[in-house]
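Right, one structure below, let's go through it.
Note that this complex is displayed minus one protein chain, with the remaining chains in position.
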Amino acid sequence: MNEFLAVLMDGLIYSSWLFVIALGLTLIYGVMKILNMAHGSFYALGAYAAASMVGYWLNHGHAPMASYGILVLAAVLVGLIAGPLIERGLLRFMYGRDEMVLLLVTYALFLILEDVIKLIWGVDPYFIPEPYSLLGTMDIASLTYPYYSFILIGVAVLAGGAVALVLQYTRQGKLLLAVIHDREVSLAMGINVSRFYLVTFTVGTALAAIGGALTAPTVSVVPGMGVEVIVLAFAVVVIGGLGSLEGAALGALIVGLVRSAAVHYLPQVELFCIYSVMALVLIFRPKGLFAAAEVRKI
Amino acid sequence: MAVILNTKGLRKSFGAVTAAAGISIAVEEDSVVGLIGTNGAGKTTFVNMVTGYLKPDAGDIIFKDRDITELHPRDITRLGICRSFQIPQLYDSLSVFENLVIALGIRDRNVHGSVFSRTFKLVPAANPLVVAAAEQSMQRFGLLEYRERAARLLPEGVRKLLDIAMALISEPEVLILDEPTSGVSADEKFAIMDMVMDAVRSHGCTVMFVEHDMDIVTRYAPRVVAFYEGRILADGKAADVLSDEQVQSYVIGGLRALQTGASDISHA
Amino acid sequence: MTHTDKTPFVLLAALVVLLALGPFLPKSLFLLTMSLGKGLVVLGLVVLLRTGLVSFGQGLYYCVGAYAVGSLSQFASVKNAVLLLLAGTLVTAILATILGFLLANYRGIFFAMLTLALSMIVYGLLVKTSTLGSTDGFNVPPASLLGKVISGQSNQYPMFALACIVAFVAAVLTNSYLWTALGQLSSAIRDNEIRVEYMGASVRNAVHTKYVLAGALAGLGGAVTALAIGHIDPEMAYWTTSGEFVFVAILGGTGSVIAPFLGSIIFEFIRTYAYQYSPNTWQLVLGAALLLLIIFLPAGLWSVFARLRRRT
Partner (left out) sequence: MQRNASRIIRVLAFTFCLILVLTLAATPGAAQQPVKVGVVTFLSGAAAGPFGVPAKQAAEVMVEALNAGGKVPGYPAKGLNGAPIELVFVDEAGGTTKQVTEYRNLAQRVDLVIGYISSGDCLAVAPVADELKKLTIFFDCGTPRVFEDASYKYLFRTGATSTMDNVAAAMYVVDTKPGLKKIAGINQNYSWGQDSWNDFVATMKVLKPNVQVATAQWPQLLSGQYGAEISALLSSGADVVHSSFWGGDMEAFVLQAVPRGLFKKSTVVLTCGETGMYKLGNEIPDGTIIGARGPFDMYAPDTALNRWFRKAYMDKFGGVPPSYPSYKMAQALLGLKSAWEKAKAKSPGDADKVIASFEHLTFEGPGGKVTMGLGKGHQAVQGMVFGTVKHEGGKVTYVNVKHYPADKVTPPEGVKAEDWIKSGFKK
């Protein structure tokens, strides 16, 4: 029983972590039809920015509690700087090109960013362990969990909820849905599509960065930390159905729970359980769980 | 005359919408039938069911004493029912010539021998017979001048012609045309229909065409079937059907209103 | 689609030139051999790309082909190079036929992702197989041809020559396949599957055949690479490997069966420079080079040649 509870807890924490990252990915794909290979690099950027800003803050003996705010601040900054820079400076010249070409552009971007990060922060690891243990721990199922893990869950729920609400209830959100549904028609209707692209990409970037920033206190921030994340996020988004919000949520949950179950009951298969799930889902739901079936008029 | 294609009580509904509520039509060999009706009357649904794109909820489709209700479009095509499309279905990145050559390539594979006995021998573009056939077809439909132009760059009227030309490549026994003249300027429409009809007569086949344009219908269709809300309102000699006052009020009235906007429909 | 196709002549001429040039470029022979090996994989991808399909899992066949060669020569001590290459190709062809039944239904991103997942599963299985050296992989003993050892030699020429000939044969066969009615269906399927079905051809079968062809070519490429390098490991099935192949395919362009090899050669050389002259920022150089290519040569490197030809 305890073990089962542990599986749930670990799964939930891992899922929230995944969801925050996957959310940005699915958003960008849904709106811009770009499967962003550089998403992992934004995750890494977020982690590095957070690590150095919080590091600076703590080294100067400021209140550690504020470091949580700084984590998020760092991520938002990354989003606000990197997002527009890349969308305006590069991607917008690529719109209308084939999806695969855009995929490659982002792949090139990923290569470049890997080294840019190295040039800015070097190869030595960065640590900011304080925020992780600062809030203390609680015991669940005779296991100790830091409260920080629950912050992660909270952030995931918040982020998901916020995006959902914006899409459902604000005018801008409805317009965005229109853009998602049909770019041409939206253009014809006089919607400022390019602005939506800019905003979406910035938000997506910021979300990836937040994922990274919130992970920073729990890991050693090192080069290449974004690489593994990309394919994980892809898996989540594909399982859920590309561009689908609830899909990303469910995908993250499935991946998270399956992985933690594997770790607890069958550690040998951890390496490929995620891909097996992805394959299985695609076999039975060729377009993912939340795919909108489109009928072609002839 | 012998009935070549016979549909019995075809039903199809999409959720709450009933697109076909028991459509039964018997088509004689070498006849020409016009299908009329407002948008959403169920014409295209009917065509899609006959050609296997949609599976009817109920009813049978008999082609030459053979039940083809459950068959895929490709099998139905191989049996000899071909169609053109309301929105031309072309290989947009390829030239007119290439479109036809590919069509011929498939035709030859289906008509003569298995995939493997043929494909590895046959290089359509290099095969004089194929090239000749393609040029004859372009000749017939006045496509020669567009020979090397990519399909996506063609004017709507020409796209329609190419679409029909490709349907005829497989030498069908039944040809179904879905709004052959929609989206075509008024002065072109008769020219197009003449070309089509010449082509058809030249190798003799049964024709069914969906049409909004009453001038076309009266001129080319001896027999007319009028659809309304998924049912057949009237079926018979063109004159009788078109003068039927139900048809007059429900169908033609609706269509007249549409006439001007007809071209937009094809883009929808 | 011109009515007569000169590609075979160009290929033949290229083969002659390469074979004649080989002895004078001892220092690049290995790199060229590798490029040709990977070019074969990319050639398979091009067949798929023409059909509008992108596989992010060609690494699977690349790896399986290589492991087939490795295992045969290591455990069954088969030493004949040609035999090994054929084995690698055959094994992957069979595997692709089986997986094809599943994959032939998929398109676009989902095809890409499912192929990716499958190859990652194979990667995982290999990592777990300690008898095959897990991630360290194992070394492939030198293979021989006509009683002469040709791989794992300081003299690279024989292996290079073999690679050239294999690549030539594969390219010519693929090219002639692309010209057949079935081959021609590629662009038709990419443009409009509905019409293909309404012409009476089975899209599913066509896609399946192409997938098998691509798989077999990837297997052959893996086999060549295994012989050339003399070492194999699961990394060959990792998604980044497959991603690189897609990359090279786009780089070269899908205009001709020559493009993949051209793209592959240029890619390998760009990367080697980046490695040698900016060891700390080679990824940046590589990424930048690829961006420039995508921006200025959207149709791939091949478009340069196409233009070169059109001018006459």
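Chains here go by letter, A, B and C, matching the order in which they are written, and residues are numbered from 1 within each.
As a convention for this text, a contact is a pair of C-beta atoms (placed from the backbone, for glycine too) under 8 Å apart; a residue touches a chain by one contact, two chains touch by 3 or more.
Since we're looking at a predicted model, the values are computed, not measured.
By the document's own contact criterion, which visible chains does the hidden chain reach in the full complex?
Output: missing chain touches A, C.
Per the definition of touch given earlier, which of A:G11, A:G160, A:G243 or A:G288 contacts the omitted chain?
Among A:G11, A:G160, A:G243 or A:G288, only A:G11 touches the chain that is not shown.
Check the options A:H39, A:R183 or A:R259 and report the residue that touches the missing chain.
Residue touching the chain left out of view: A:R259.
Using the definition of touch stated at the top, determine which of C:Y177, C:Y198 or C:W282 touches the missing chain.
C:W282
Where does subunit C touch the missing chain, residue by residue?
Interface with the chain not displayed, on the subunit C side: 6, 9-10, 13-14, 17, 21, 25, 27-28, 30-32, 34, 127-128, 130, 133-139, 152-154, 225, 229-231, 233, 235-236, 238, 241, 262, 265-266, 268-269, 271-273, 275-276, 279-280, 282-283, 305, 308-309, 312.
Name, in rising order, the residues on subunit A that touch the hidden chain in the full complex.
Subunit A touches the chain not shown through residues 2-3, 6-7, 9-11, 13-14, 17, 114-115, 118, 123-125, 127, 129, 132-133, 137, 142-146, 149, 215, 217-225, 227-228, 259-260, 263-264, 267-268, 270-271.
Just so we're on the same page, only the chains that are shown with their structure count from here on.
As a test of understanding: of all chains, whose mean C-alpha position lies farthest from that of subunit C?
The most distant chain relative to subunit C turns out to be B.
Using only alpha carbons, which chain's centroid is the nearest to the whole structure's centroid?
That would be chain C.
Rounded to the nearest whole Å, what is the centre-to-centre distance of subunit A and subunit B, using the mean of the C-alpha atoms as each centre?
For subunit A versus subunit B, the centre distance works out to 49 Å.
Taking the mean of the CA coordinates per chain, how far is subunit A from subunit C in Å?
Inter-chain centre distance comes to 33 Å.
Which subunit C residues touch at least two other chains?
194
What residues in subunit A touch two or more of the other chains?
298
What part of subunit C is in contact with subunit A in the complex they form?
On the subunit C side, the touching residues are 49, 54, 102, 105-106, 108-110, 113-114, 116-118, 120-121, 123-125, 127-128, 194, 239-240, 243, 246-247, 250, 280-284, 286-288, 290-291, 294-295, 298.
In the complex formed with subunit C, which residues of subunit B make contact?
For subunit B paired with subunit C, touching residues are 51, 53, 72-75, 77-78, 82-83, 89-95, 97-98, 101-103, 105-110, 115, 118-120, 122-126, 131, 166-167, 169-170.
Enumerate the contact residues on subunit C facing subunit B in the complex.
Going through subunit C, the ones touching subunit B are 1-5, 176-177, 179-185, 187-188, 190-192, 194-202, 205.
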